[in-house]
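Submitted below is the structure of interest, expressed as structure tokens.
Apart from one protein chain that is not included, each protein chain of the complex appears where it belongs.
Showing chain A:
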Amino acid sequence: MTTVGTGTYAPKPGAAPLPRMIAAQAVLETKMLLRNGEQLLLTVVIPTLLLVLFSTVDIVDTGAGEAVDFLAPGILALAVMSTAFTGQAIATGFERRYGVLKRLASSPLPRWGLMAAKTVSVLVTEILQVILLTVIAFALGWSPQGNPFAVLLLLILGTAAFSGLGLLMAGTLKAEATLAAANLVFLLLLVGGGVIVPLDKFPSGAEDVLGLLPISALSDGLRDVLQHGAGMPWGDLGILAVWAVVGLAAAGRFFRWE
């Protein structure tokens, strides 16, 4: 053991500057996410595989035009859901279970600072996903159109909506239940949310209901803009905004830190 001089531990308390704390937290959160194999499967491997597979093999009738033009917007929506909802719910659920949230709650980092860092980490991951998927989609012959600002707005509102729902799940259910439910919801919304299967393949009653899901609003909105060159998809933005408000409010109200 090393000898330690008198005064080594003399108190000198103080919080680091807030931006530094949030940046440090965001870096750590992002590292944890990128280091986790299951998370990468969810956020990178599955969207990439689906994009390549369904663009090159004629499995689902995606309507007129290139399959990739239909698929790329849906896969971007899926990428947002995989990170903001599924990945965040599972990671946060286990952080809660293993006392990480509890320990950080007594650190100088305020709770809202932790949430801000999580948001930064989700956005950084999404940027990496969008870059990767865009490059792949272009390689597959994608020709997007439309207003980039509308796309950005859709992605941000989609992220807010899915984050609220993911945090609501992580903050109220047991970690194992969150793990199971988040994966199940991912799978169901992948199939029934207009990601790779056009919603008009479903019976019209079901189509109307499925159209109200956040994943449907996001994939449909992205498709309207990127595939059909629409302006602001107000209807889809409205649906996402409602989910975001409800989800974040419920998460704020019911989230338990331990």
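Operating definition for what follows: a contact is a pair of C-beta atoms (placed from the backbone, for glycine too) under 8 Å apart; a residue touches a chain by one contact, two chains touch by 3 or more; residues count from 1.
Here is the rule we use: contacts and distances are computed from a predicted model.
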Legend entry - Listed names "ABC-type xenobiotic transporter", "Cytochrome c oxidase accessory protein CcoG", "4Fe-4S ferredoxin-type, iron-sulphur binding domain protein" or "Phosphoribosylformylglycinamidine synthase subunit PurS", with the criterion being the UniProt name of the chain not displayed: "ABC-type xenobiotic transporter"
Legend entry - Candidate in contact with the missing chain, chosen from A:M32, A:V52, A:I156 or A:A230: A:M32
Inset, instruction - Would you indicate which residue among A:L78, A:L109 or A:V185 is in contact with the undisplayed chain? - result: A:L109
Inset, instruction - Quickly run down the residues of chain A that touch the omitted chain. - result: 1-2, 4, 6-16, 20-21, 24-25, 28, 31-32, 35-36, 94-95, 98-100, 102-103, 105-110, 258
